[in-house]
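All protein chains but one are shown in place.
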Amino acid sequence: MKIETIIRLLQEVRERNPLVHNITNTVVTNFTANGLLALGASPVMAYAKEEVADMAKIAGALVLNIGTLNETEVEAMMIAGKSANKHGVPVVFDPVGAGATPYRTQTARKLLKELKISIIRGNAGEIANVIGESWEVKGVDAGEGVGDVVTLAKTAAKQLDCLVVITGKDDVVSNGEQTVLIENGHPILTKVTGTGCLLTSVIGAFASVSIDLMAASISALVYYGTAAEIAAEKTAHHGPGSFQVEFLNQLATVTVEDLMERGKINRAEKALNFWERDLS
Amino acid sequence: MKIETIIRLLQEVRERNPLVHNITNTVVTNFTANGLLALGASPVMAYAKEEVADMAKIAGALVLNIGTLNETEVEAMMIAGKSANKHGVPVVFDPVGAGATPYRTQTARKLLKELKISIIRGNAGEIANVIGESWEVKGVDAGEGVGDVVTLAKTAAKQLDCLVVITGKDDVVSNGEQTVLIENGHPILTKVTGTGCLLTSVIGAFASVSIDLMAASISALVYYGTAAEIAAEKTAHHGPGSFQVEFLNQLATVTVEDLMERGKINRAEKALNFWERDLS
Partner (left out) sequence: MKIETIIRLLQEVRERNPLVHNITNTVVTNFTANGLLALGASPVMAYAKEEVADMAKIAGALVLNIGTLNETEVEAMMIAGKSANKHGVPVVFDPVGAGATPYRTQTARKLLKELKISIIRGNAGEIANVIGESWEVKGVDAGEGVGDVVTLAKTAAKQLDCLVVITGKDDVVSNGEQTVLIENGHPILTKVTGTGCLLTSVIGAFASVSIDLMAASISALVYYGTAAEIAAEKTAHHGPGSFQVEFLNQLATVTVEDLMERGKINRAEKALNFWERDLS
């Protein structure tokens, strides 16, 4: 994928201000809304079963996040998801904490079974638990570790029949056939709550302007990771409070030049014998 | 209205620390509480039907916001509102997203019908939808646009029998007879989630120290817009993250001199043939 594609999609999001309907957890609502606003998207949170079908159908993307799930909310997710499916609105799913409790794992699987999910984003442990693989998160480094996450992403994409985004030290995107590695980002992201959840919503925003879900996901990851890198360089020595503030600034102000200079999209492990897209 | 009235009311809020009971949406709770604390008010969020009547009756103002409404919360709003009405506590209402889904529009109308609302604050689209006018938000500029929003505010005030505050590029306050325009504020407010919701709660704080609801609303708008202008001048070039932090700073530290220097209260469109209050 060419960096020009990423730049074009970012510009489309900033110009079109797509409505992103989030049913997300109570910890990250504010940060998610501010991050989407900084990107140029138009966030809305709506949870009532009386209105989620109406909201989802006018949205550019629907984002479901089970971070603080309960039965009422899951019911709303199901109604919203079916409405999105019916009206061709992409559904992006974040299985927060899948594997931590049986309830989360089962709910994640139920949503994946009953809805047509376009993209799932989680860390390796969450994705592995969703597809029933026992997984010990080993850390993703440029060496041997990468192969495992790449395999996991491919396996999950085939099994779930959707695009899979696994984030960690490096990020992996796979549709089951093609798999791409994005090396942008910064470790201090793990010291601010909701950076994974916001990323899922940002992927939703990009998915709302591109029917090519892989291009949308890669673009979101490069944009997000680049903003994080710049923010970290400016503030990480101060601490996570300053980083969070500057990260929101960068999500709003990151430039085309920043993306061209820093975007790091790599072909995944050659030894795994699959072919990448038009990586330039 | 004289700027001295605004200054006096701000000082009263800062000295009396009125309790403002908020039943608001999950996206803005933290920002609302921090904004009210910065102002000098004492925020409380209480949602359970078992306690909202008790909390509302001891509050200086009750603020109802349907940003992430559900049936349980609407029931609590009704109980709290009736308690506030009974005990003479002003009720300020923010019909977030009215018009976006039928559920929101109907709920907004139900609350307005069954409760005595003192002040309603929304954008032009929300207010228009609440009173059943088809409204295409045109943007409020100093020229032709203003007339329409002024007319809308007056119409809504008469129909709803309450004070109406419509915010946008400029802000309009109307009680149906008198209509005032406030030109403070800054566009970057639209890049931070909850700035409208917090303003509604700030109006509540001012309403708790003044039975003159128009004076309270104008004071809140001038104070709020002035703080935003100063914060934007200091930080807007950095981005919305820095602006939000500085805006909270300014809500706490904005001075009498700032208000005297920057307060912009203007008579509304003369051609509409109504008389303003003692605008100096």
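Letters A and B name the chains as they come in the text, with residue numbers starting at 1 for each one.
Note that in this section a residue touches a chain if its C-beta (ideal position, glycine included) is under 8 Å from a C-beta of that chain, and two chains touch if they have at least 3 such contacts.
Everything numeric in this text was worked out from a predicted model, so none of it was measured.
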Candidate in contact with the missing chain, chosen from B:A38, B:L62 or B:I182: B:A38
Touching residue (missing chain; options A:K57, A:K82, A:K191 or A:R262): A:K191
Residues from chain A at the interface with the omitted partner, ascending: 25-31, 67-71, 97, 100-104, 190-194, 238-242, 244-245
Those residues of chain B which, in the complete complex, touch the missing chain: 26, 29-30, 33-34, 37-38, 43-48, 50-51, 54-55, 58, 72, 244-253
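Here is the rule we go by: only the chains that are shown with their structure count from here on.
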Rounded Å distance between chain A and chain B, as computed from the means of their C-alpha atoms: 35
